[in-house]
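Removed from the display is one protein chain of the complex; every other protein chain stays in position.
And now, subunit A:
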Amino acid sequence: MTWSRGNMADGEEPEKKRRRVEELAEKMAVDSGHGGNARDWDGRWNHVQKFLERPGPFTHPDFEPSTESLHFLLETCKILVIGAGGLGCELLKNLALTGFRQIHVIDMDTIDVSNLNRQFLFRSKDVGRPKADVAADFINRRIPGCNVVPYFKKIQDFDESFYRQFHIIVCGLDSIIARRWMNGMLMSLLIYEDGVLDPSSIIPLIDGGTEGFKGNARVILPGMTACIDCTLELYPPQINFPMCTIASMPRLPEHCIEYVRVLQWPKEKPFGDVPLDGDNPEHIKWVFQKSQERASEFNITGVTYRLTQGVVKRIIPAVASTNAVIAAACATEVFKIASSAYVPLNNYLVFNDVDGLYTYTFEAERKENCTACSQVPQDLKFAPSATLQDILEYLTENASLQMKSPAITATIDGKNRTLYLQTVASIEERTRPNLCKTLKELGLTDGQELAVADVTTPQTMLFKLHFTS
């Protein structure tokens, strides 16, 4: 696998020229040391220059020392950071200090008090404000010349034309669904000519994740290396308690809390017809009290306020140090790829510091029939007497698909029909009866194509239906 900066889209001439004029003007401005227009001072980029301007024995085969590299980093290279939370704050700091100035950051969340133990760009006065905005502000003020552009939005709010402008994308997300969506988006940007992948359409994706004292960092070259979906099985399954335990046979304090969250809350609607909000202390207080009552019915001990909140919000413990380590690894990879200074990580790093310090690096392999990156049409094998419900269950439960709420459409008798869609209540009601119908009854034929849309992918997935006897 060879990948170097040469493969990335070049900066535009007019842009370069504009910056040079700007820089000249700024250099002439008086620098009183109070920030303002101060850009580069003596020795500022020494730490980076040593890597970029000197030859060495471990550099990337395509590396050529020059002063151009620093210029590319400072003026041209555009990086997108997804997430301005635990990993995001660390990433922004690291990238800004390395010299990247064109940094965009997306985050749909606002700041919460519980973020402050590790998301160091935020202070208590910022609670309630959008993370992206506050993070950008802090970095731009602390690192003169850096231009972080924030977006208080969801990644799904943007389309290909937005993502296409970046040289590298780094993710510090807390959701597998979001990762898969981003993965799918970059796959959709790939251009194949006569079956050959055009390298300039590849946008490298660096992905980091942490949980307590564990973390991982990986480098994904869409279309070339293993992608998120290739290694879906590496992600731990989400803990879901069986319904019968929750409803009639609780044993652990967690079961009692789940009972209140899943069954009692919708039934009693203590605050009106509103969903349970894990961030609302009144809601949590109510759940806590009811959970204690349920627990004492069954002689179960251990229901605490902290546990209640943890279960309701599915809280994952977090510390600054793990985020710092993983973000550092990710930022190092961004630097390597942007500068071609060293061969990038190939391609997965695992970190654990529960017992000593442990890292493990390996090459995750591409999956031959990966649903996201293999370009191989996916097969669905069902008997004509199987029901649409059977297909729905397959799409959600199959380990390589793990869809959340797939919407299924098909062309039947020349017309595009929505067979089932969950995300819009009125359509869900209208199409629900289809679930019990057999594929034959629905008018589906052998070899037919089914189009499936889901939150886990920005593009509709096509499946080929094969009837079994």
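Here are a few things to note about the model shown:
Going forward, a residue touches a chain if its C-beta (ideal position, glycine included) is under 8 Å from a C-beta of that chain, and two chains touch if they have at least 3 such contacts; residues count from 1.
Just so we're on the same page, contacts and distances are computed from a predicted model.
Its UniProt record calls the unshown chain "NEDD8-activating enzyme E1 regulatory subunit", which is the correct pick from "Transcription initiation factor TFIID subunit 5", "NEDD8-activating enzyme E1 regulatory subunit", "DNA replication complex GINS protein PSF1" or "AP-1 complex subunit gamma".
The chain omitted from view is touched by exactly one of A:Phe152, A:Phe166 or A:Phe288, namely A:Phe288.
Which of A:Thr359, A:Gln378 or A:Thr409 touches the hidden chain is settled by the complete complex: it is A:Thr359. Annotation: of A:Ile155, A:Ala324 or A:Leu419, A:Ala324 touches the absent chain (contact as defined above). In the complete assembly, the contact with the undisplayed chain comes from A:Thr304, out of A:Asn147, A:Ser188, A:Ser201 or A:Thr304. Touching residues on subunit A toward the chain that is not drawn are 33-35, 38, 41-47, 50-51, 53-54, 56-58, 93, 97, 113-114, 116-118, 120, 124, 142-144, 212-213, 217, 249-252, 281, 285, 288-289, 298-300, 304-306, 309-310, 315-321, 324, 329, 332-333, 342-343, 345, 349, 353-359, 361.
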